[in-house]
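All protein chains of the complex are present and in place, except for one that has been dropped.
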Amino acid sequence: MRILGRGLRLAALAAIAAAGLMTSAFAQPELKIMAPAAPGGGWDQTARSMQQALVASGAAKSVQVTNVPGAGGTVGLAQLVNASKGDPNQLMVNGFVMVGAILTNKSPVTLDQVTPIARLTGEYLAIVVPADSPHKSAKDLAAALKADPAKVTWAGGSAGGVDHIAAALFAKAVGADPTKINYIPFSGGGEALAALLGGRVTAGVSGYGEFEGQIKAGKLRLLAVTAPNRLPNVDAPTLKEQGIDLDIANWRSVVAPPGLTAEQRRALIDTIDKMAKSPAWQEILKQKGWDDAYLSGDPFAAFLKEEQARVADVLKSVGLVK
Amino acid sequence: MDALASLGQGFLVALEPTKLLYALIGVFLGTAVGVLPGIGPAMTVALLLPVTFKLDPTGSLIMFAGIYYGGMYGGSTTAILINTPGESASMITALEGNRMARAGRGGPALATAAIGSFVAGCIATIALALFSPSLVELAVKFGPEDYFALMVLAFVTVSATFGDSPLRGLTSLFLGLVLGLIGIDTLTGQARLSFGVPELLDGVEVTTLAVGLFAVGEAMFVASRHRFGGDDIIPVRGSIWMTREDWRRSWKPWLRGTALGFPIGALPAGGAEIPTFLSYTIEKRLTKHPEEFGKGAIEGVAGPEAANNASAAGTLMPLLTLGLPTSATAAILLAGFQQYGLNPGPLLFAERPDLVWGLIASLFVANVMLVVLNLPLVGLWVRLLAIPQPWLYAGILVFAAMGTIAANPSPVELVMLLAFGALGFLMRRYDYPIAPVIVGLILGPLAEAQLRRALSISLGDPLILIQSPIAAGLLLLALIALIAPFALRGLSRFRGSED
Partner (left out) sequence: MPLRLGGRSLDPVPLTVGVVLSCLALLVVWDTTGLTLSSVYGMGPKATPYLIATGLAALAIGHFIASLSAASAPREAADHGPVAWIGGGLAAVVAILWVGGGFIVAMMVLFAATARAFGRRAILQDLGIGLVLGLAMYLLFTKLLALSLPQGPIEHIL
């Protein structure tokens, strides 16, 4: 009994020591965040903001940001899945755009292979027309689209991206043929905006932030936002209010490599949870004008699955993926 | 005159001692990172953004301006000294600038670039202050068909970089066009010429091509000739400063370059490359020393450098007045504004005039800093060329590889650098001009995208290409540029027969 007792005591001590070591290791991990894009873009900014907030909030001891640009993030994704497999300190920023890029680029690796951690931010899209446009509401635009989809030219971001998908979903929701939409992709927000201000296109669809200044200055008319409910500080109805069943957001999230144990996954989720609640992160969201869309763990994993299915469906119906 | 008064206010802000210090630090950091080939001003600003986090909005924007100008000038320095253009817009600078540097005229080349950038920057900034609201209205009127016409004009003028054989020049151009096809087609999102390699989907990076063809190819070529006592580099011959003659030959190109750079830079899809191409062409046509072009003509450095800098000020116009980020750098500046909760756009001038005019004034200040910092360094820079050739070229290659690795650490990118280096060597060896390859890579995809956008808007009706007065005018200009040399030659022959 004595021996057993001592053994137990020793084991308990060892367990406590190990637990202590583990919690300290997990509480202050040295993380690496990969931005699958060149420095300066949205994903890079997200990664670098996380770096700031993680360190400032004490959720991580140190954070190193690396950039792996290419092909809508799928080059970075491939590296995460293949080279970082099982690394419990590696994270990657991604978002809606990657879901589409995986399909249009026929990427051999997909988001099914990663370990989902959390959704961080989301931005709803705005549908706008030039100030002198005859279209006064989303319904007017819908009617024009149904009458002749070719005559309604859409300006937005890259082909197969969130803007394009939103335009296709809009056509589908109002009963027009989504394969016949006249969507003109522009590189970068500035060019699409210029085409709208110059009256070269009928309508524009992109993140609300891209258009905000022009809407406030009265150069563009905001027809609708793609949110499920009205947005605070935005004076525009949702599409749903105008009888068009569509809501879509351009979200950004963070994922981890495949091959993690349940504990390792839990630890990463806890770390990011801690970051998301920190004042440092909230301050960054406010500074950058990003909307908090925090969702972590299993609910995020389920959300990611749904979005993948929805995007695959849309891209097929628009004819961007066969 | 209201604008000038506000500008005066702006200067009061920008000339505070602490602000001057920020500008100096910015210029220094910008030059340090900007000299890396492959890391252009945009990425320099992005990388250094965190440095500015801790300052107040005005201070941080002033440092931004310094970093931006420093980054641009850093690219030109390497283009001139070691034939390694740091960004696509300084490729043209490398053409004549490096020839000058090898002939011992690196000092005047660097000086005309710095002073030309300064002159262009100042004039363009004044134009920015005075004409922003009215010019920008015109700029947004430019539609895809107008851009297409502008590209056509640029294509026509490319022949200035062809050398003496049209067959070889066109071959180079078409190689560039093929490289431009690689990657995702913007309009349909499909991959072309990518062979399932994901790294190729984003297309060929202009700087990788430029560094490969210019720096690596050149190193290989010189090495292959080394044993036969190939061309030696002369660090300094004659004055290291610009002579009276240099000034005389530089000032007009500076002004013409500015006149091209500012308006084209102000166009939402104008960019910095096209004005530098156009400027080079014009200088080559107008010069009294055509025999020097291709061997180191100072006009060929002065004009394009001024155009490059003026276009940078031009991009600020749509950014500040409309909130349109029309270049990568402008997009990052926009992010810089937003980090202080400011949204550039029509309201910014009204809401935060101190900031806008402070920024415009700090552009002036940064420009002055650049000249102050760099002119004394010119002597030091050209001494670099006195390093023994093996080490000089080894250093250049380390530098070129480092730029590529820092911008995109993928093995595919480095393999491309190697392949382009080999291509550059072969082209030099067999006398094919290098510049048209890069021009083809830049202009090809742009021209295609704009043409297809125009035709998509017109539902396939080609008449849209000539219905717009701007497009029609530009196309007419292109036609004249195409025919004029033949016509002039015919005319001179005609005159000759009269004598």
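By letter and in written order, the chains are A and B; residue numbering begins at 1 in each of them.
Convention: a residue touches a chain if its C-beta (ideal position, glycine included) is under 8 Å from a C-beta of that chain, and two chains touch if they have at least 3 such contacts.
Quick caveat, the model's predicted, so the values are computed rather than measured.
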Of B:Leu55, B:Ala103 or B:Val178, the residue in touch with the unshown chain: B:Val178
Residue of B:Ala103, B:Ile234 or B:Ile405 touching the missing chain in the full complex: B:Ile405
Chain not shown, touching residues in chain B: 29, 32-33, 36, 47-48, 50, 167, 170-171, 174, 177-178, 181, 185, 187-190, 192-193, 195, 216, 219-220, 222-228, 389-391, 393-395, 397-398, 401-402, 405-406, 409, 411, 414-415, 417-418, 421-422, 425, 429-430, 444, 448, 451-452, 454-460
Contact set of chain A toward the excluded chain (per top definition): 64-67, 150, 179-182, 319-320, 322
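Just so it is clear, only the chains that are shown with their structure count from here on.
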Residue ranges of chain B touching chain A (in the complex, touch as defined): 42-43, 45-47, 50, 139-144, 184-191, 196, 198-199, 201-202, 268-269, 318, 322-326, 328, 330-332, 335, 338-341, 343-348, 407-410, 449, 453, 456-457, 459
In the complex with chain B, residue positions of chain A that touch it: 38-40, 44-45, 48, 67-72, 74-75, 78, 104-107, 150-151, 153, 158-160, 182, 184-191, 193-195, 197-198, 200-201, 212-214, 216-217, 219, 286-289, 320
